[in-house]
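Only one protein chain is missing from this complex, and each of the others stays in its spot.
Order of writing sets the chain letters: A and B. Residues in each chain are counted from 1.
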Amino acid sequence: MIETKDIHFTYRTGVEALKGVSLAIRDGEFVAIMGQNGAGKTTFVKHFNGLLKPTKGEVLIDGISTRAVSVAKLSRKVGFVFQNPDHQLFSETVEEEIAFALRNFGFEEAMVEKHVTWALNLLDLTEYRKASPFMLSGGERKRVALASVLAWDPDVIILDEPTIGQDHRQKEKLRQFIVQLNEQRKTVVVVTHDVEFVAECNPRVILMVDGEIVADGEAKKILTDATLTLSASIVPPQITQIFHNLADFGLPSDVIDIYEAKKILSDRLMEMRR
Amino acid sequence: MAVIETKALAYTYPGGNKPSLRDISLSIQKGEFVILTGPSGCGKTTLCRCFNGLIPHFYGGEMKGELTVAGLNVSEHPINEMAKRVGLVFQNPENQLFALSVEKDVAFGLENMGVPRDEIKKRVDWALQMVGIEDLRESAPHELSGGQQQRVAIAGVLAMQPEIMIFDEPTSFLDPLGAEKIFEVINDLNKKLAITVVLVEHRLDLASKYANHVIIIDEGKIALDGEPREIFNSENARLLGIGVPKAVRLWRLLKENGIALDGFPVNSEEATRFLLEVLKR
Partner (left out) sequence: MSVFEGFRFRRVTSPIHRLDPRIKFLYVLAMFVVTILFTEFLPLLVLFFLPVPFVFAAGVQREWLRSLRGALFLATIIFVFNFIFSYFYRVYTGAALLEYSISMSLRFIVLVESFSIFFLTTSPDHLSLALEQSHVPYEFTFAFTTAVRFVPVLAEEAQTIMDAQKARGLELERGNFLKRVRNYIPILIPLIVSAIRRSLELAEAMESRAWGASSKRTNLYTLQLKRSDFALITLSVLLLAVGLYLRYFVPIPTLGQFLPPLPF
């Protein structure tokens, strides 16, 4: 359970990044934190594992304030996958890389071995076990970074802009993977500006503008609200854009999913044929 | 008139065990807006580097086949000569800005070329204006947002007045709104200044509306090459795992459901228009 109570955060340079943010995320939820670049999304989620402490207000992870516990201890529960895998890769082999966090957290060697094998398997990286992480392709390095966080089986997984630079197929695989994680009762928090990706997942959406939360609800409701998306400088999903212009014909305007769109249009057009 | 022409172009990076490009034959005409796309690792970035001479001159390796860009045989001309005719804008905005102010950065290419000062001033002013960033003239690069930095990079390349500009996934690090702004700038350069544009992109939903030529690369070979409408609607495009524009997918899904509509929209505006026509009847 992640709870933030009216938190404010100002950087040392004087920039006020969070201006009173209150939020509760229950166990097992799938949340997308959205907003323009600079809205404060990454700053916000860095409070969840204690990397940043609020200048005002409190952040509680399972009832304990992040000020009372070290980042290492919080990370045991809240895993954070950073945007750029190259910011963490440093080991000689993929195996070592994945074992790093496990050893930091004090796992016994036998357990380390088990978890590494499990994580490699989970992300299809078994063949690269002894490979150097620097020799892998961009997509493979991203998977290694993800594997190294999943290896210690945190309850919460935060993904910071996981879709950047990914092609369509990679994004689809990622989407399926996230759904799978969520089905295993992990809490998943995705920070993203990729509307199409969110439209395909339909999670709970938290919309941020200028350091504040301006909307919190179902993706369907938020991404189809034209005034909201305009004020947050978000481009609505393509399907939504199409349906907005068809509102005069009695068609629903809160459509984000392409399959739902197909059904609605098929029904209407077949009806017209009769 | 073809500004880029390749015949059986093949390339292997030094120390590479398999070729990154094999048998690429394509032709790009003057004034076209080309979208180059394909799954990750297909060779599109490698191909871009061939167009301005970074391959073979900077990277070495083994290049076979013919490649003519702006009338020059690339393997016979140094990069600094190619750079006057074909500009390349890279993916990461941060790593293509060198100077401590925007103005000086945009002047960089011209200074390298030994252009006289008055001419540099004129061209810098012009480039800043074309790209819409005159108000950022005195700013330092690290004070700018990703989208602004990318526009500075574009201005810096534009100032050299190339006839061809290549953009290698320029919006990767930007949010959708920032991406749209960049595409608009690129489109302006193509439509107003008749600069031939080659844009490497995954975000086809946002970019496809500007293109009149699409080339899809897969595993170092050309998979599809033609007009956007026919390419996006082909079965192959879907099978290759390309992020085909949603409008196209919607039309296809309706067709599978027994509803065959007229027209082949490639973006949401066109889809809307076609649907409105149908619904009005």
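The working rule: a contact is a pair of C-beta atoms (placed from the backbone, for glycine too) under 8 Å apart; a residue touches a chain by one contact, two chains touch by 3 or more.
None of these values were measured; they are calculated from a predicted model.
J.: If I consider the whole complex, including the chain that's not displayed, which of B:N92, B:S234 or B:N257 touches that chain?
T.: In the complete complex, the chain left out is touched by residue B:N92.
J.: Which listed residue, B:A107, B:I154 or B:I231, touches the chain dropped from view?
T.: With B:A107, B:I154 or B:I231 as choices, the missing chain is touched by B:A107.
J.: Tell me where the left-out chain touches chain B, residue by residue.
T.: Spelled out for chain B, the touching residues are 49, 52, 54, 57-58, 78-81, 83-84, 87-88, 90, 92, 94-101, 103-104, 107-117, 120-121, 124, 138, 140-142, 153, 156-157, 160.
J.: Please give every residue of chain A in contact with the chain that is not shown.
T.: These residues touch the chain not displayed: 46, 49, 51, 70-72, 75-76, 79-80, 82, 84, 86-90, 100-101, 104-105, 134, 148-149.
Basically, only the chains that are shown with their structure count from here on.
J.: Approximately how many whole Å separate the CA-defined centres of chain A and chain B?
T.: Taking the mean C-alpha position of each chain, the two centres sit 29 Å apart.
J.: What part of chain A is in contact with chain B in the complex they form?
T.: By the definition above, chain A touches chain B via 36-38, 137-139, 164-172, 193-196, 233-235, 237-239, 241-242, 245-246, 249, 258-259, 261-262, 265-266, 268-270, 272.
J.: Note which residues of chain B are touching chain A in the complex, please.
T.: Where chain B meets chain A, its residues are 38-41, 91, 145-147, 169, 172-178, 180, 202, 205-206, 241-247, 249-250, 253-254, 257-259, 267-268, 271-272, 275-276, 278-279, 281.
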